[in-house]
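Omission of a single protein chain aside, the complex is shown with its protein chains in their original locations.
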Amino acid sequence: MSLLGDIITIVAVSAGAFFFLAGTVGLLRFPDTLTRLHALTKADNLGLGLVVLGLLPQAASLRDGFKLVSIWLLGLLAGATVSQLIARAARQGESAR
Amino acid sequence: MSIATIFEIVLAAVVLGLGIWTIVVRETYSATVGFVAYGLLVALIWVRLDAIDVALTEAAIGGGLGGVLLLGAAAQLRDSEPAVTDAAGNAVRVCAAILSALTAATLAGAVLVLPDPAPTLAPAAVSNAWATSLANPVTNVLMAFRAMDTMLEKVVLLLAIIGVWSLAPDSAWGGHPGPRHQADPHGVLVFLARLLPPIGIVVGIYVLWTGANHPGGAFQGGAILAAMWLLAIMAGLADTPPVSSRRLRLILVAGPGLFLVVGIAGLLFGSAFLSYPPAQAKPLILAIEVAMILTIAATLGLLLAGAPERRTGQ
Partner (left out) sequence: MTEFLTAAVGFILAMLALGLVSILRGPGDADRMMAMQLIGTGGIATLLLLGTVASLPAAIDVALTLALLATFASIAFVKKGLSSLDADGTAPTEPK
């Protein structure tokens, strides 16, 4: 474990934790469903990406590194899909009322 | 108090809090969401306890099929829920409270009187791993040392699917299980259902393959494959096969069938029912697992699809 790798880990994981904080603050403070959905799917996915980036230097093998990156890509795909689906359902619920 | 202890306390508090919320909340749908989320958090606890195999099962079932089943059921219940609103009488409530309290007390008592150290067969399972040349002790126990249990478990899955199918009306027998799903071909869901299954199939096979030496195995892999199949069905890209299909029935009996054949061969040529000759143990176990992953994926997918509802072409 090199010093440079450790520094990258500490910086990136801290930044990731900050974005999780930002996402949660958004959830607590934003007024309606769509803005909260925005805070959740954008900020948290950025946080996950930074955590993945930070853990890459600690990965035991190249295969683990690939798995980490694909987890983040799957997370992005899930975030994008879920925000679309939930937002449409929420908007439809509003217009039906 | 170390940081690790604080983390464990936070984790336990979050899971307990979510569990209590799930029980206390009045609306069925909210409780279901809470319960599914609770299941995913429990996977974190299993990882903390070094039980990665269990965590993987929890994630594969709770995250995919279980969530779809429970949330779908809750949504349908809510649409047809006017009759269940009249409250139970006080006597029933008191009885339920007493019963719950007694169950909780018994459980607490049972935990308190557990022997310390707990009796365990773990060292024996680990020290006999040479017999199968598989390094994952969980797979060894499931596929070799207690193979009988696993085989019967697969038979239970088969019985479950027969049970679900037996709910079909006579006119629909032999037809397709569940409704034919439809979605906008240019919509988000169809896009996801085209993109995700190829990745999911690779992950499912990987989980099966890695199960020989690392956490994983046929059940977790099969649950992932079933989820991918279900995604294609829910997006209207695939249809469930008619239950009269011979190929489908062959897949459904492949896992337990091959298991049984190998078991009887062990009885005839080896020392006992389900005994593998040590030299061929690994290829035999892998072959059974490949047959099982197909059976498990098909069975779990069809269990969610439901009873046969419509004839071909409807």
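Letters A and B name the chains as they come in the text, with residue numbers starting at 1 for each one.
Going forward, a residue touches a chain if its C-beta (ideal position, glycine included) is under 8 Å from a C-beta of that chain, and two chains touch if they have at least 3 such contacts.
None of the values given here were measured: they were computed from a predicted structure.
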{"item": "Which residue of B:I224, B:V262, B:I293 or B:A307 touches the chain not shown here", "value": "B:I224"}
{"item": "Chain not shown: contacting residue from B:Y29, B:F145, B:W173 or B:F273", "value": "B:Y29"}
{"item": "Touch with the omitted chain, as defined above, among B:V203, B:A218 or B:L258", "value": "B:V203"}
{"item": "Residues of chain A in contact with the chain not shown", "value": "1, 6, 9-10, 13-14, 16-17, 20-21, 23-24, 27-28, 33, 36-37, 40-41, 44-45, 47-48, 51-52, 55, 58, 60, 64, 67-68, 70-71, 74-75, 77-79, 81-83, 85-93, 95"}
{"item": "Positions on chain B where the hidden chain makes contact", "value": "3-4, 6-7, 10-11, 13-14, 17-18, 21, 25, 29-30, 33-34, 36-37, 40-41, 43-44, 47-48, 50, 52, 55-56, 59-60, 63-65, 67-68, 71-73, 75-76, 79, 178-184, 186-190, 192, 196, 199-200, 203, 207, 210, 214-216, 220, 224, 227, 231, 234"}
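The rule is short, and it goes like this: only the chains that are shown with their structure count from here on.
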{"item": "Contacting residues of chain A [partner chain B, same complex]", "value": "70, 74, 77, 81, 84-85"}
{"item": "Footprint of chain A on chain B - complex, ascending", "value": "188-189, 191-192, 195-196, 199"}
